[in-house]
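Below is one structure; the comments refer to it alone.
Every protein chain but one is kept in place in this view of the complex.
We just call them A and B in the order they show up, numbering each chain from 1.
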Amino acid sequence: MTAGEPLVRWDWVAGHLDEIALRIGEHVELTAIAVGVGLLVAFALSLLVLRYGWLEQPTTFVAGTLYTIPSLALFALLVPYTGLTILTAEIGLVGYTLLILIRNIVGGIRSVPAEVREAALGMGYSRGRLLWEVELPLALPVIVAGIRIATITTIGLVTVTALIGQGGLGYLILIGIQRFFSTPLLVGAVLSVALAIAIDVALVLTQRAVTPWARAK
Amino acid sequence: MAQRGATVTFEDVSKTYAGGSAALVDLTFTVPSGAICALVGPSGGGKTTALKTVNRLVEPTSGRVLIDGVDVMTVEAVALRRRIGYVIQHIGLFPHRTVAQNVATVPELVGWPRDRIRARVAELLDLVGLDPARYAWRYPAQLSGGERQRVGVARALAAEPPVMLMDEPFAAVDPIVRERLQDEFLRIHERLGMTVLFVTHDVDEAMKMGDAVAVLQGGRLAQFALPDELLARPANDFVREFVGLDRWRKRVERLRKAGLLA
Partner (left out) sequence: MGAREVSVITSGLAWLADGAHWQGSDGIPLRVLEHLEITVLSVGIAAAVALPIGMYLGHTGRLGFVAVNVANLGRAFPSLSLLAFALPISFALGLGLGFWPTAMAMVPLALPPILTNAYVAIRQADRDTVEAARGMGMRELQVLRIVEIPAGLPIVLAGLRTATVNVIATATLGALVAGGGLGRYIVDGLALQDVERLVAGAVLVALLAMGTEAAFGLLERASRHTLAVGREP
């Protein structure tokens, strides 16, 4: 960034490979926890919303409001309560996944054709088995689409958590900014984009794999 | 493949919804074991509601529905439904399961052994005119409308139910396919002998398929009789018009005029 300096100093990269690997690991870990917990919470809330329709408005409102709060602000607001810890980061990250996950789980289950549900009930499916054996498998494409969006968004947000003391690739970007050093800056930035794309592709392939009937035409 | 039928009795069955609208009023008639009973009437007349009281998708506000003398409300709903075949207009095949898996649904729910299920699926696909070798592994999305209808019927028959409920089962296909499906269903019924209640808005279909016809109007039973009797002695003007007696008379007139009838 200073004149004359190359954009990327490869010797630095070579010398810091284990640091880079560590940050990637942290990044993936933070993302996995957030999406995993988010999925559980969203699933529980979705079942409640599907069962008690009146819950939909307040739930969407709260999740939507959480989503609107800028990430930096949300993390910053949590710091006085839970400190500069991984918990702070995860609370914020999980909160951001909720809107899209709930919307897609509820929407996916609702999009199961009415006649399929009626036929299943008429044949003697209990409500529980109906959910697990009919509604969820059919809702899977929409749900996985939601997981994709939630995961990609989370990967982006994890970079911001570096500001509240968590690691990940954002850490590299931060030290790049603080030290006026473009190498870690660009390495962190490029790798977080690459990670997002890689995971997106992996999830698309997973989605195709678990829905064989969608391909049979 | 002998299969008993069960007697289905409606005993003063009424259904009123929360808003006060009455869908069924004092419905009383008995479908003998092994008979096909067609439920006809104008839309909103209560025929689908009546059908659904048999497998408790609708529960009567008063009165009883009996299967072989047993009140359906005294049997656990899920267990009841597994013993009744149910075919609806758009079938509702599970898109995420193959044809074989669809047909095997109720036997699996009930817990039959694998071999028995496999044999039963092949037997049924044959019965409905679908070659198991070609169709068993296909998904519903790969089938034509007529093929889906057949799978729907096979699925409903899988667990050897004594009673079968059908709600406009052949309405969603074109007339040529419909006629073929009707004939084939009559053939299947000959072999199996289960009691069938089916709803249709097509009077001709009711006359053709039904051993007995129940005409519902405004939730009430206008007439319950054999098809011939419906034509010969309609209970009231509504039934007469509904059955289209004028239509018949006009046709006879025309044929007579053309010198084709004495």
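As a working rule, contacts are C-beta pairs under 8 Å (C-beta built on N, C-alpha and C of every residue); 3 or more make two chains touch, one makes a residue touch a chain.
All of these numbers come straight from a predicted model, not from anything done at the bench.
Q: For the chain that's been dropped from view, list the shown partners it touches.
A: Those shown chains that the absent chain touches are A.
Q: Tell me which of A:Ser46, A:Thr59, A:Gln166 or A:Ser192 is the one touching the absent chain.
A: Residue touching the chain left out of view: A:Ser192.
Q: Among A:Leu22, A:Val41, A:Leu55 or A:Ala76, which residue is in contact with the omitted chain in the full complex?
A: Hidden-chain contact among the options goes to A:Ala76.
Q: By the contact definition given up top, give the residues of chain A that touch the hidden chain.
A: 1-2, 7, 65, 68-74, 76-77, 79-81, 149, 152-153, 155-160, 162-164, 169-170, 173-174, 176-177, 182, 185-186, 188-190, 192-193, 196-197, 200
Here is the rule we go by: only the chains that are shown with their structure count from here on.
Q: Let me have the rounded angstrom distance from the C-alpha centre of chain A over to the C-alpha centre of chain B, please.
A: Their C-alpha centroids are separated by 49 Å.
Q: Across the complex, what residues on chain B touch chain A?
A: Counting only chain B, the residues touching chain A are 55, 57, 78-84, 86, 88-97, 105-106, 109, 138-139, 141-142, 152, 155-156, 165.
Q: Mind pulling up the chain A residues that touch chain B in the complex?
A: Within the complex, chain A contacts chain B at residues 113, 115-126, 129, 134, 137-138, 211, 213, 216-217.
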